[in-house]
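The structure that follows is given in the form of structure tokens.
Removed from the display is one protein chain of the complex; every other protein chain stays in position.
== subunit A ==
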Amino acid sequence: MQKRVVFRHRWLPYLLLAPQIAVTLIFFIWPAYQALETSFFLEDVFGFNRTFVWFENFTALFSDGSYLRSFWTTLIFGLSVTLLSMSTALALAVAANRVLRGKMSYRTFLIWPYAVAPALAGVLWFFMMNPSLGIVAYMLESTFGVDWNHYVNGRQALLMVIVAAAWKQISYNFLFFLAGLQSMPKSLIEAAAIDGASPARRFWTICFPLLSPTTFFLLVVNLVYAFFDTFAIIHATTSGGPADATAILVYKVYSTGFVGQDYGSSAAQSVILMALVIAMTVVQFRFVERKVQY
């Protein structure tokens, strides 16, 4: 009897973990290894032969103008989405924090866009911004005289995906900012008010610094979102066009691998992106989590 218990205890943890480890190995570790391996090979057109080429896929990428442009596009896109969605969310959260009546319904409304799938948000924006039929495009033309055509104009296309992607993420940021504001000690703000600080000054010298742990957390979350989770929005609105103007790095992996069928290059791009993820995670843990604390 005693022996059986010992036996079970020795093997049970491994049994409990086996399914989890199996899925992790099959769908995460193995593909990552595959990408790493494939990125060092050049495959012939028919996929029969492949040759080991060291870093050729990587050097080819970094001397490829369109890939470097995609880096810039991603950077501009990521920073703009983060800035736009976080500042709007903060403004809404400050407003919501002040509103006394109807706080719950206000909050319910504001988290609805989160329920809308990125792909659906993309379709929605696509139709609203459509140069010939879209309501927003029409208004831009009639009120501001803007000739909106994101099929031709790369800058407008990029602006459109930025707005659409930011719109989706505002709800999430809003919830965190609002929670941060509500957990703030009222006494500090009241003390400043008694000392005669104006509302704006109270916000920038007390609330904003106290919010900084939330802000930094959201900064990382938003950047990760913009870099990696926005495929659906771009796919539904611009498909990376016109002329790659909205092709961010994740979109490039897809178009190189599935449309272009260039597996070596696509794998090299995956490896670069993985390195980016690791770098961002390290930055998050090293600097943000430790330094920003009150």
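Here is the rule we use: a contact is a pair of C-beta atoms (placed from the backbone, for glycine too) under 8 Å apart; a residue touches a chain by one contact, two chains touch by 3 or more; residues count from 1.
By our rule, contacts and distances are computed from a predicted model.
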item: Complex member absent from the view - protein name from UniProt, among "Multicomponent Na+:H+ antiporter subunit D", "Carbohydrate ABC transporter permease", "Stage V sporulation protein AC" or "Heme lyase CcmF/NrfE family subunit"; value: "Carbohydrate ABC transporter permease"
item: Option from A:179, A:243 or A:283 whose C-beta touches the chain left out; value: A:179
item: Absent-chain contact - pick from A:76, A:133, A:152 or A:191; value: A:133
item: Residue among A:53, A:123, A:159 or A:223 that touches the chain left out of view; value: A:123
item: Residue, one of A:42, A:60, A:75 or A:111, that touches the chain absent here; value: A:111
item: Touch residues of subunit A, complete complex, unshown partner; value: 8-10, 12-14, 16-17, 19-21, 23-32, 34-35, 38, 88, 91-92, 95-96, 98-99, 104, 106-128, 130, 133-135, 138, 167, 170, 172, 175-176, 179, 221, 228-229, 231-232, 235-236, 250, 253-254, 257-258, 263, 266-267, 270, 273-274, 277-278, 281
